[in-house]
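The structure under discussion appears below in the form of structure tokens.
With one protein chain held back, the other chains of the complex are shown just where they sit.
By letter and in written order, the chains are A, B and C; residue numbering begins at 1 in each of them.
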């Protein structure tokens, strides 16, 4: 491109070449697109279903290995604390800002987290995300919406969910904030 | 500063002058500090208490005017949709991505939101924020923690709360994401 | 959308409705696209040509008014200091971090900047941008490349130019950094 640019500068002509030059611009796009957000949300749901099936077919050890891999791929614990408030946690272990706490939430089996029964082990068959709104700003995207989980008996659980995603240096999108809660029930 | 810089370039001396020059650098800092986050959280709680007292002393109209001002100052509805999931909302009006929905949540009095009784009108006297973790990244800060509200009878309500703050072009910090939920109760 | 989402949660069906729901997501995109960068660069060149013609047709006062409007629209002086190193400035007024210095550079006529003859008044007829590389990251985009200016005699001047653009709260793209220099000539 720079050779072509020189030609333009010298001759003052070369409009056709300019088009050629434009295709040679080096572009680095660090921003997350809406499409990437939707795909990342879908991948999160697919992974939850996969852990459920792994558990049913191969048992808790295999499910734990898979869940650890999913957490390492999907969450940003390598980047710093993750602001994770899972749906079903309680005091004094409401928040899971480190990897161990997240893994305990998804597959249980950790005596340090005695209340955790394993959210990913509940026989999930379908996960559906219905976003109300999405904010896109560069490396960050934030979403708010309903997420519905259907188990193998067909029972549907719907939660309110906020996610903040960050595209890391390698271009991989990681969850850095995740607040999930059961819908409020007026008494 | 630039005159001084010239002097340095020409003479190769002037170490003392360098110190003087350093103070003349024009700095624009668009980032939110931890201290600003904590002050903004405190201001949100103080405003909630102020609306409660305004309601008790001057009635619902005055409270609504104050709440509208608080929302305009504290939330980023001017910047786009706000990802707001209040503590006590239900389907089909769970999410309050526009200003009208936020105002209805805080002071009720809106026939379009018949379930809203006015969260800010519940006689609040103390608001306490206990952050579990804070992410700071430029214009954005995200927090996760417990917020406790004490009313005039001394009854305490504690919620799980995520906030994302954005410093706008004018340097004012606005809430652009706010997910609040009652703690999960195992059945 | 939220009404539809509720229907999905209740019935567990409604795949077709999901597509409808997706179109109702509120999206706020604060990021600059490559296309916006290219259009903003072109607008900068068009404005330079327009000031040249205004000067020829209506004189220096009209050119100064137009240039002031261009600077207010294209540069981010309202956001803070702009890191502007124009092509033809010298010590002790090399850098033009405030609006007055930028206006003086483009149209001269300011006794505080006696060396400025008005870069925008040099009879420009064509401006061509050839980017070598572009970085996109949210509100910010940074470009590096050659920019060629052709005057009414057909003489071409080519400079090396870096720009950083920022999309402000209102969605308008502003120049916050601009370093321009004549190509190095080996002696």
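Here is the rule we use: a residue touches a chain if its C-beta (ideal position, glycine included) is under 8 Å from a C-beta of that chain, and two chains touch if they have at least 3 such contacts.
Quantities reported herein were computed from a predicted structural model and do not represent experimental measurements.
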item: Given B:49, B:132 or B:182, the one touching the chain that is not displayed; value: B:132
item: Contact with the hidden chain (one of C:45, C:60 or C:80); value: C:80
item: Touching residues (missing chain, whole complex) on chain C; value: 80-81, 83-85, 87-91, 94-95, 97, 115, 132-133, 135, 137, 140, 142-146, 160, 162, 164, 176-177, 179, 181-186
item: Sites on chain A contacted by the missing partner chain, in the whole complex; value: 2-3, 5-6, 9, 26, 28, 30, 78-81, 91-95, 97, 139, 168-169
item: Where the missing chain touches chain B, by residue; value: 1-2, 4-5, 8-10, 12, 18, 21-22, 25-31, 34, 128, 130-140, 145-146, 148, 150, 154, 156, 158
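To be clear about the criterion, only the chains that are shown with their structure count from here on.
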item: Distance from chain C to chain A - Cα centre to Cα centre, in angstrom; value: 34
item: Distance from chain C to chain B - Cα centre to Cα centre, in angstrom; value: 32
item: CA centroid of chain A to CA centroid of chain B, Å; value: 25
item: Multi-chain contact residues (two or more partners), chain B; value: 80-81, 91, 94-95, 97
